[in-house]
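A single protein chain has been omitted; all remaining protein chains appear in their positions.
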Amino acid sequence: MGALIQEFNDYRQRMNEVILSKNNLVMKRLWNLDTNTYDAGALSVQTKEMLGLVASMVLRCDDCIKYHLGKCHEQGVTTEQLYEVFAVANIVGGTIVIPHTRRAAEYWEELIASR
Amino acid sequence: MGALIQEFNDYRQRMNEVILSKNNLVMKRLWNLDTNTYDAGALSVQTKEMLGLVASMVLRCDDCIKYHLGKCHEQGVTTEQLYEVFAVANIVGGTIVIPHTRRAAEYWEELIASR
Amino acid sequence: MGALIQEFNDYRQRMNEVILSKNNLVMKRLWNLDTNTYDAGALSVQTKEMLGLVASMVLRCDDCIKYHLGKCHEQGVTTEQLYEVFAVANIVGGTIVIPHTRRAAEYWEELIASR
Amino acid sequence: MGALIQEFNDYRQRMNEVILSKNNLVMKRLWNLDTNTYDAGALSVQTKEMLGLVASMVLRCDDCIKYHLGKCHEQGVTTEQLYEVFAVANIVGGTIVIPHTRRAAEYWEELIASR
Amino acid sequence: MGALIQEFNDYRQRMNEVILSKNNLVMKRLWNLDTNTYDAGALSVQTKEMLGLVASMVLRCDDCIKYHLGKCHEQGVTTEQLYEVFAVANIVGGTIVIPHTRRAAEYWEELIASR
Partner (left out) sequence: MGALIQEFNDYRQRMNEVILSKNNLVMKRLWNLDTNTYDAGALSVQTKEMLGLVASMVLRCDDCIKYHLGKCHEQGVTTEQLYEVFAVANIVGGTIVIPHTRRAAEYWEELIASR
């Protein structure tokens, strides 16, 4: 597994445990709901993960982008498809999305290399 | 055609003409590029329009939402699918997306009634 | 009841019914969770509603602001306290919060007059 | 004076009076400071007003945009210069800035007609 | 003092000195005003710091979050209260607030350990 992927996953798991240990019910239920949101329904998991990705990109949340990139990779999104998601994000959100696209591109290369 | 749809289309066309009459090349080229972004490619037009919609929702741009709702309707997105896009937008973007979801729901009802 | 309050409540109720009628489970559960978030806990309802208000102000969501203004009014927040919430929102979020503060001030006057 | 200009100025003045009547010192001092920010210094008033305009556009604050459009007009910004500010805002902020650009263009036409 | 706290404080102090050395009056006065905003008034300092925290969380400003976490800690906010602030921020601002909540949780653990 690439270094960026490892670091992201480790920190995420470690801090999620800290947060959940405080037993705030709203936080716990929001996280469950977050998981349900991307379950297959009228739209496929693949489509929903691309929706989650483009939303994360225009809101410029690097960790959210990494999370959805990992899921898109698992769901078989191709590099060509991914860059079309990037294009929508950059056109809708403007050039301020470019630095996040750079980091997304770097993370995607690691995901592909880790296959 | 419903009143909201008519009003949106009329104002949009009228002001686009004003803007384009000023011959700013960057604006013109950005608008052309915006159109190209949603052309069929590795992703279908339908998927791209849903991506444009969710991005517009989390960025809370009512007019952008209306535009992409119109396109989603043309592309045959079902109400069930649409509400799954709404769900992603509300989970990623939080409850501040709810008022925009209300206006989106109202506009969608008009689109369905206009068929 | 003032005209702004009536219009806000009517539209909100009408569109919430449209949205809930579509039976999207994520939307329903998010709305329940939203309600729970402001229940009394380690913090009072009054404090939580002021937190919801300041968050809505810096995110510049007029309808969210109206909703929390109504709740703050119910919870006995005074005008002096309210304007200290406004001050935090304007300092943290900058002068782009001012137009929303104007509309918030107008709505608050109606809430006070409606007592 | 055009109808949009009149409405904007009237509402702004009326609500500013409500807000200032509450004597919140932070709000008062922030508003004074806001005025000072655009005074001539190492940069001209004209340049500062264009800076205020582009910032308001990418943050998508219609009332802030109207305010700075009025000031840009007073400072002799030409239509060609203005549309170059619009271009920067649309490229940096993306197509979500377009609906705000439409409203800005409409307001600018009124400002020109009011000369 | 924990490493994150030390690093945040050191960098903040060092760069504040650079900025203030340039004698820009607007910046100086804004910073003074920022301090005044959180002074005790109709609302307690503790409440105001929680308002500043939730505003910083939904606007996703990690350094602002750290600053207000430090102040909340000084003001005796409990972990249970803090997580209720986190809950409001995550519900209002959506799952894009989660990564910032992780970093906030990490910083809070350091603050508690530093007592």
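As written, the chain order gives the labels A, B, C, D and E, with residue 1 at the start of each chain.
Just so it is clear, contacts are C-beta pairs under 8 Å (C-beta built on N, C-alpha and C of every residue); 3 or more make two chains touch, one makes a residue touch a chain.
Note that the structure is a prediction, hence the values are computed from the model and not measured.
Just so you know, the chain we are not showing touches A, B, C, D, E across the whole complex. Checked against the full complex, the candidates D:Met15, D:Met50 or D:Ala105 give a single residue touching the omitted chain, namely D:Met50. Here one chain is not drawn; of D:Ile5, D:Ile19 or D:Ala89, the residue touching it is D:Ala89.
In the full complex, chain D touches the hidden chain at residues 33-34, 37-38, 41-43, 47-48, 50-52, 54-59, 64, 78, 80-81, 84-85, 87-89, 91-93. In the full complex, the hidden chain is touched by chain E at residues 11-12, 15-16, 18-19, 22, 24, 26-27, 30-31, 34, 56, 59, 61-64. Counting over the whole complex, chain A has residues 60, 79-80, 83-84, 86-87, 90-91, 95-96, 98-99, 101-103, 105-106, 109 touching the chain that is not drawn.
Here is the rule we use: only the chains that are shown with their structure count from here on.
By the document's definition of touch, common neighbours of chain B and chain C comprise A, D, E. Remark: chain A and chain B have CA centroids separated by 23 Å (rounded to whole angstrom). A straight line joining the Cα centres of chain D and chain E is 30 Å long. Across the assembly, chain B contributes residues 34, 56, 58-59, 64, 80, 84, 87, 90-93, 95-96 that each touch 2 or more other chains.
Under the stated contact rule, the graph of chain-to-chain touches is complete, every pair of chains being in contact.
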